[in-house]
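A single protein chain has been removed from this complex, and every other one stays in its place.
By letter and in written order, the chains are A and B; residue numbering begins at 1 in each of them.
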Amino acid sequence: MSVVDHLPILIIIIPLIAAPLCVLFDSAKVSWLLALAACIFSFIGSIKLLNTITASGPISYSLGGWQPPWGIEYRLDLLSIILLLLLTSIASLVVLFARYSVEQEISKNRIVPFYATLLLAIAGLSGICISGDVFNLFVFLEISSIASYTLISLGKDRRALNAAFKYLVMGTIGATFILIGIGFLYMQTGTLNMQDLSERLPSLYDNRTIRAGFAFLTVGICLKLALFPLHLWLPNAYAYAPSVVSAFLAATATKVAVYMLLRFLLTVFDFNFSLNTMPLDVILIALGSVAIVSSSLVAIFQVNLKRLLAYSSIAQLGYISLSIGLASKLGIASAIIHLFNHALMKGALFLALGAMIYKVGGAELKHCQGMLKRMPLTSLAIIIGGLSLIGIPGTAGFISKWYMINASLEAGLWPLALLILFGSLLAIIYVWKMVEAITLQPSTSTATAPLTRDEAPLTMLVPIWALVIANIYYGINTELTVSLAQRAANILVGGY
Amino acid sequence: MSNVAGLFNYWVVIFLMMAGFFVVISQGNLVKKIIGLSLFQASAFILYISIGHVSGGEVPIYVEGSNLYSNPLPHVLILTAIVVSVSTTAVGLAIIIRIKETYNTVEEDEIQIIDNRKDDEDEPVEEEHPAEQKEDQS
Partner (left out) sequence: MDIALLAMLCVTAIAAIRIRDLFAVTMLFGIYSFLTATFFLSLDAIDVAFTEAAVGAGITTVLMLATLRLTGRYERKPKHNIFIPLIVVSITGAALVYGTLDAPLLGDPNAPAQQHVSPRYIEESPKEIGIPNMVTSVLASYRGYDTLGETFVIFCAGLAVIIILGIQDSGEVHPGRSAIGDQLVLRVVVKVLLPFILLFALYVQLHGDYGAGGGFQAGIIFASGFILYDLVFGEGDARLIVPPNFLKRLAALGVLLYAGVGLYSLFNGKAFLDYSALSDNPTSAQHIGIFLVELGVGITVFSVALTIFFAFSGRAQITVKTDRRPPL
């Protein structure tokens, strides 16, 4: 038995035990190195697993040696591995970035527990994507949630505390709803294993307990997904958290929530029941549309750039929800594509803002003056990220929008295609706001910082530009993302 | 008739859950919100344990000669859920203490007023670090 056979569990366990190891060594430098090593290990492991899955299909791993459904099963299919790749790559880049960023934003004696908590968040989110047991998913959801609440509260601005608290309350309500949903499912089937549930549920679709369980699960997950109107926790949480945390959560946490939604709607329950029998298709389309328009409008009026991007994220999640609501293979595939691309976009943007905060001290419009001269590489990153948000051809954002529009047209819902375009128009406005502040406004002579070039350190530039280049790369060479997403969608909609 | 009686238990538990839920979303005092959250979760646990109960069954510890036991699986799940719930509560209360120190209040609307005032002044408010030099000693 080699390392490869045990990769599914090692990918989770290595970051998981890196956390207490950080505490044992109690040194900021060692913690950073441990975190980086753990994330890179998991990333490499995920790549290896991707090859295995694309070659020979889903992987199953029985923990404790007990066969499911009596033991807990890890089940990796194409959707899981897409998310794991995303998670581990972003985690590695974010940890690399964190080296200097946390020194400035977090007080010294909290840096070691910070890295430990970040590792727990990463491991928790990864554990969700890999688990084939609904209660195990819940446990790891709570690990990542508690870690997230803590990480957000570390922000320098005191409003981070209230933001973390609000997120805690809403997140716990969501988690309790999910728990209730699991309980209802268990009540009627007697099992917690996802494969097992998917076999037993179809005969029970008329059962009112199952339907109620479905409702509670969906609402709980949508809370974590920040679907309108359950999005109230997100803007403040992203705006006031430390830069590293905002970037990490924006690129991962809500994406994992989308994963949970897809997993429950399409694997545990099935496509027909979730989106046709239950009126979820209409609901998702309706709420998604409202999210796109209202959040983009609010984003336009924001002065704090992190908050602007947070509202933009809510709008993007609206796009994803809408695509899922289209209830078609292309719809699901386009949702997965946008999930992936949006993580790249927002990751790059938030990290770039983090570099700006590191050098200039803030992320409001007024801090941007003269940015182009002072930090040209960072500014360029923000501009390209913004273009991707709008959906300019040549960027990853264009690919997502293209597929989403196609999916809407295929479903015969051309008003939705118009809506998506309208959303891009709104995005142009708020992205232009950022770009204008960076490039065209002349820096005032009263500016406290000199106009000399003072770019961010290399450990920050590398992750930012890795994501920016990925944005462009996946905007031109779409084969990998699109084919994987479509294969994943086919599996989810069609069979296991 | 027996149908209703059998379900009555569940309905009372649902009432308890909703009482806790109501406290969370309607009360303004942060501590009371956390208490409500705990009440909500504790009642959800009763619901779970009710699922596993078997009339006339024994406690799920093996005894010679016994045949009928209550279902141990919900017990395991709820043990985990209780621990998770307490962890969340502890973190929530810790955040509240810091909020109290920073804002000098734990009422939701008062915090909102203070923040809005700060928003108008357009300054990010940093926490004071009065004794940072002390922190270096571990």
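Definition applied: a contact is a pair of C-beta atoms (placed from the backbone, for glycine too) under 8 Å apart; a residue touches a chain by one contact, two chains touch by 3 or more.
Everything quoted here is computed from the prediction, not taken from an experiment.
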(request) Would you mind spotting which of A:101, A:191 or A:236 touches the chain that isn't drawn? (result) A:191
(request) Considering the whole complex rather than only what is displayed, give the residues of subunit A touching the chain that is not shown. (result) 1, 6, 9-10, 13, 16-17, 19-21, 23-24, 26, 61-66, 69-72, 107, 109-110, 113-114, 116-117, 120, 123, 127, 133, 135-136, 139-140, 142-143, 146-147, 149-150, 153-154, 180, 184, 186-192, 207-213, 215-216
(message) Touching residues of subunit B against the unshown chain: what are they?
(response) 2-3, 6-7, 9-23, 25-32, 34-36, 38-39, 42-43, 45-46, 49-63, 68-76, 78-80, 82-91, 93-98, 100-101, 106-107, 109, 127-132, 134-135, 137-138
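The rule is short, and it goes like this: only the chains that are shown with their structure count from here on.
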(message) Based only on mean CA positions, could you tell me how far subunit A sits from subunit B in angstrom?
(response) 26
(message) Show me the residue ranges of subunit A that touch subunit B in the complex, using the header's touch definition.
(response) 26, 107-109, 135, 139, 142, 145-146, 149-150, 153, 156-159, 161-162, 164-165, 168-169, 172-173, 176, 179-180, 183, 186-187, 192, 303, 362, 364
(message) Quick check on the complex: what are the subunit B residues that touch subunit A?
(response) 21, 24, 30, 33-34, 37, 40-41, 44, 47-48, 51, 73-74, 77, 80-81, 84, 87-88, 91-92, 95-96, 98-99, 102-103, 111, 115, 118, 122, 124-127, 129, 132, 135-136, 138
